[in-house]
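Missing here: one protein chain of the complex. Every other protein chain is in place.
Per-chain numbering from 1; labels A and B assigned in written order.
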Amino acid sequence: MVEILTVSTGRQGLFEFTAQVQALVDRSGTEEGLCTLLIQHTSASLTIQENADPSAQHDLERWLARLVPENDSLYTHTFEGADDMPAHIKSALTSTSLSIPIKSGRLCLGTWQGVFCWEHRHHASSRKIAVHIGR
Amino acid sequence: MVEILTVSTGRQGLFEFTAQVQALVDRSGTEEGLCTLLIQHTSASLTIQENADPSAQHDLERWLARLVPENDSLYTHTFEGADDMPAHIKSALTSTSLSIPIKSGRLCLGTWQGVFCWEHRHHASSRKIAVHIGR
Partner (left out) sequence: MVEILTVSTGRQGLFEFTAQVQALVDRSGTEEGLCTLLIQHTSASLTIQENADPSAQHDLERWLARLVPENDSLYTHTFEGADDMPAHIKSALTSTSLSIPIKSGRLCLGTWQGVFCWEHRHHASSRKIAVHIGR
């Protein structure tokens, strides 16, 4: 099964969508298998991170923003906005695809793990993620 | 087939577990297929790196420790210890899931490639990795 999920973003940051993915797994009826996600953009990415304490997500976002600042004089690709080239770099440093085993009909995530869309642009409204569920 | 592997760590660093993964592939009887790993933690990660020369692993660990130091004044998520927030960041910069094709019953790795659990905390004793083997 291949489906396209839409995740609303609207601002830079981490947006959890674990429940949307698990709902697709439920609908597929897969008891044991593999769920693979691919984000169809190059200025947003995917990550699996702690979903319990928002301070961890907050620090992660700020750390990466400091490593890859806007208005770096190195950038020549600037005509799409000051946040565009940093977004491509952040995307390359994190994940475009992720795969999660499924057991007993559930995503095999750890207790504190959530699946996040990481929006790297200021004004993108939503992102598309292709999801494959197989055995 | 979905199984959970346990890799002993105990200190920061790279711990190779290629043989444990190949043993699961052997047990599954899969001649051609795909083996996918997901680490069920957000303060340790996965990487495929050179397994021949320990100096390459050593430099890799030290380089990442310098990029993501402890006690950075940026961190607000500090109550789980000075090594916790750097561990989440290192995890986001490396891999949470990895997929390896299987051919003739063997993981299709290059000659010098090994599969490693990268422990980012000082005192974690072991890590769980979900493994899916499919065709």
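As a working rule, a residue touches a chain if its C-beta (ideal position, glycine included) is under 8 Å from a C-beta of that chain, and two chains touch if they have at least 3 such contacts.
All figures in this text were calculated on a predicted structure; none of them were measured in a lab.
J.: Decide which residue listed in B:Arg27, B:Lys103 or B:His122 touches the omitted chain of the complex.
T.: B:Lys103
J.: Could you list which residues of subunit B touch the chain missing from the display?
T.: 32-34, 47-50, 53, 55-56, 58-60, 62-64, 66-67, 93-95, 98-103, 108-110, 112-113, 134-135
J.: Touching the absent chain: which residues on subunit A qualify?
T.: Where subunit A meets the chain not shown: residues 1-2, 4, 34, 36, 38, 40-42, 67-68, 72, 74-77, 84-85, 88-89, 91-93, 95-97, 99, 128, 130-132, 134.
We adopt the following convention: only the chains that are shown with their structure count from here on.
J.: How many degrees of rotation bring the Cα atoms of subunit A onto the matching Cα atoms of subunit B, given to the nearest 5?
T.: 120
J.: For subunit A versus subunit B, what separation do you get between their C-alpha means, in angstrom?
T.: Averaging C-alpha atoms per chain gives centres 20 Å apart.
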